[in-house]
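With one protein chain held back, the other chains of the complex are shown just where they sit.
Entry: chain A
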């Protein structure tokens, strides 16, 4: 098909109008606008209007563009290159590897193009098929080792119908540019295959067979794993005002969650935060694999000062890569920070197109896009019967910290767990500042349902008593109620609060979580009889201190069991009092 052409007729920041002078235009196709200095700016068709007018959103700065500049349409939608070599890298929202770009320029000058995947690296390919085999889209040609995984090389998912293998290379080292196989359809048309192929980022990859999220995805964060769990293949959102700890929460999950692959979509957020990840992670060893944390990580960074139009692309880029690794049979977790910035990018473009605005000037279709995005998460049953998953945790940055706004509301309807971050808690330094009462999750916890209810009931009761305390003072409530209040405060302080910056306390594995829960339950279940409120407070102060010391000890520390006994003794001391009375 002949490629379409056009010329620029209007420029308004990232929205460019073009007149289609030749050929057919597809909504969503990629186009390049050629500036007078020869630089080619990547853009995407977002609207086709009467009078041969085409609207493009340009992924780069449109300075120095002129009316009359040439537009070349590609006929292809915005795509991601899928193949070995993605893990461990950092790219911008259009899959340009940032380290390669930095070799050319310190600043992100526009129009720079680099191969998305390294074409010089040789991968050791082991074929799994032979000449004469019949294959179709997503058949496995062979594998190459990538980091700690065997990376499956597929027949591109877009290939329709059956093909016969004409040729497959022998085991050996190949680049992603080398032809590794030739296949032929029934009409005799042949196709050369390499180890990488393109996939349109906005098109959800079809599931082989879809299942539902049931299994808890341990994150190492006690408040999540116990009260508001996330599931393999599930979705969660964490809305919150600035300063409530969204970023620390995301980083902690990126480090400690039990996923095979973690993809971080830094969408419209601070560059410094992405930098912390890709400069720190290579140094950190994942205790479960013994390899660098970066080996399981891929970062898409379209930070807040990068061109706005590419923000949307970056989220989809991350998702398509996630789906691809799910096809590899892995458990993938996407952390999208922040979906509000993505929505704002849509709002900017919509405003420039002069679409009729919805609430807070967001486009009317924002909720549909958000739901469709989260729907790309899920559990997949692969042809060999094995299960893999893609989970998505999105942060939301609601204006003014008010959850009653279009993006938060649409997100709440689309996700399975709601981790509401609260400024009140973060001011009180109760981290993670996830609201203990209002948050929820429909996934199953690492502790039993009954135990979850037990904790939540105590927290609610504690909150009620706390408000009575404010109104009536310590003298206005009974010793019994005061004890319950202290128990709920203790539960919060030693179990729900967690110090992300402390190595041991920062991550709690399921085994330790159980141990800690049992201890907390023991304390709560033990009825204490102490005469004065001051003594009650002091008793729980000592308990809290001992518990926190315990939290900071490694499980293989020689003092670990001593400290545990110390806590138990403290509990017993006051329990005895009751018997003596």
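Convention: a contact is a pair of C-beta atoms (placed from the backbone, for glycine too) under 8 Å apart; a residue touches a chain by one contact, two chains touch by 3 or more; residues count from 1.
Simple rule for what comes next: contacts and distances are computed from a predicted model.
Participant: Among "V-type ATP synthase subunit B", "NADH ubiquinone oxidoreductase", "ABC transporter permease" or "Iron-sulfur cluster-binding protein", find the name that the UniProt record gives to the complex chain excluded from display.
Facilitator: "V-type ATP synthase subunit B"
Participant: Among A:190, A:402 or A:448, which residue is in touch with the absent chain?
Facilitator: Checking each option in A:190, A:402 or A:448, the one touching the absent chain turns out to be A:402.
Participant: Which one, A:59, A:73, A:149 or A:278, makes contact with the chain that was left out?
Facilitator: Reading the full complex, the residue touching the unseen chain is A:278.
Participant: For the full complex, which residue in A:270, A:387, A:463 or A:566 touches the chain that was left out?
Facilitator: Checking the options A:270, A:387, A:463 or A:566, the one contacting the hidden chain is A:270.
Participant: Could you pull out which residues of chain A are in touch with the chain that's been left out?
Facilitator: On the chain A side, contact with the omitted chain comes from 9-13, 17, 61-68, 90, 98-99, 101-102, 105-110, 241-243, 247, 268, 270-272, 274-276, 278-280, 301, 303-306, 308, 341, 344-345, 347-348, 351, 354, 357, 360-361, 397, 399-402, 427-429, 469-476, 501, 533-534, 537-538, 541-542, 544-545, 548-549.
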